[in-house]
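Here is the structure we will look at, set down as structure tokens.
In this view, the complex is presented without one of its protein chains, the others remaining in place.
Entry: subunit A
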Amino acid sequence: MHKDSILDIEHLTVRFPDKTVLDDINLSIQRGTMVSLIGENGAGKTTLIRTILHQLKPTKGKIIAHPGAGRRHLEIGYVPQFRNIDTGYPLSIKSFVGLNRLKHRWPFYLPQEHAALISALKRTNLLKLQNIRLGSASGGEKQRAYLAQALVNDPELLILDEATASLDVKAKNELMTLVQQLNQSDQLTVIFITHDFELAQKYTQRFMFLNEGKIETGPVADLSEKFLEAHA
């Protein structure tokens, strides 16, 4: 166990009836870092994330979360892999971002919840766009809205599941620059799932490479070697 880790994964095994997706994985994620999670289609990246989010039970092993000072549990923000928002989608960006406030039951937001909502919009540069319909927003603006929704509960750990996949190069870099700013200004720890080595090397410090149930980690500088090795 590391001194300043936000997550410790110990001997984690996840097995589905027909296959073992994660096989005795050990891993620590350092607080305040940006890490990419890399692996081929079907390698088990989403499975690992779903286990971290408690949506799947580990077959064996455990995941230990270390919430920061003054927090009771580790709040995780998650931007899922696929979203289906079409052009007729009626909610404004602000309303969409607020959907994720589930801690209270009232139909109306409490003042502190409203403040959290505004803060999430501010952090994603959406304050000016908050009242436009999400359906009419551009691809990059939509991704920022998804990001804002994941931030609205003020998470310590942010997980992006291929959030850049559908964006053009410019929008990709804008989104990643934004995430990098959040990482630096708010000490937000980030796990970034991607197939894009270039983005991984440009914006994250370390990689986790998932292959045949095992995980390897290292600084992103070693990523090209790792890739060549796996495909030799």
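As a working rule, a residue touches a chain if its C-beta (ideal position, glycine included) is under 8 Å from a C-beta of that chain, and two chains touch if they have at least 3 such contacts; residues count from 1.
The working rule: contacts and distances are computed from a predicted model.
Trainee: The complex has one chain missing from view, so what does its UniProt entry call it, picking from "ABC 3 transport family protein", "Septum site-determining protein MinD", "NADH-quinone oxidoreductase subunit H" or "ABC transmembrane type-1 domain-containing protein"?
Mentor: Choosing among "ABC 3 transport family protein", "Septum site-determining protein MinD", "NADH-quinone oxidoreductase subunit H" or "ABC transmembrane type-1 domain-containing protein", the correct UniProt name is "ABC 3 transport family protein".
Trainee: For the chain that's not shown, point to the residue among A:A65, A:L91, A:I118 or A:L178 touching it.
Mentor: In the full complex, the listed residue that touches the missing chain is A:L91.
Trainee: In the complete assembly, which of A:Y78, A:F192 or A:F207 touches the absent chain?
Mentor: A:Y78
Trainee: So which bits of subunit A touch the chain we can't see?
Mentor: So the residues of subunit A touching the missing chain come out as 53-55, 78, 80, 82-84, 90-92, 94-96, 99-102, 104-108, 131, 133, 136, 146, 149.
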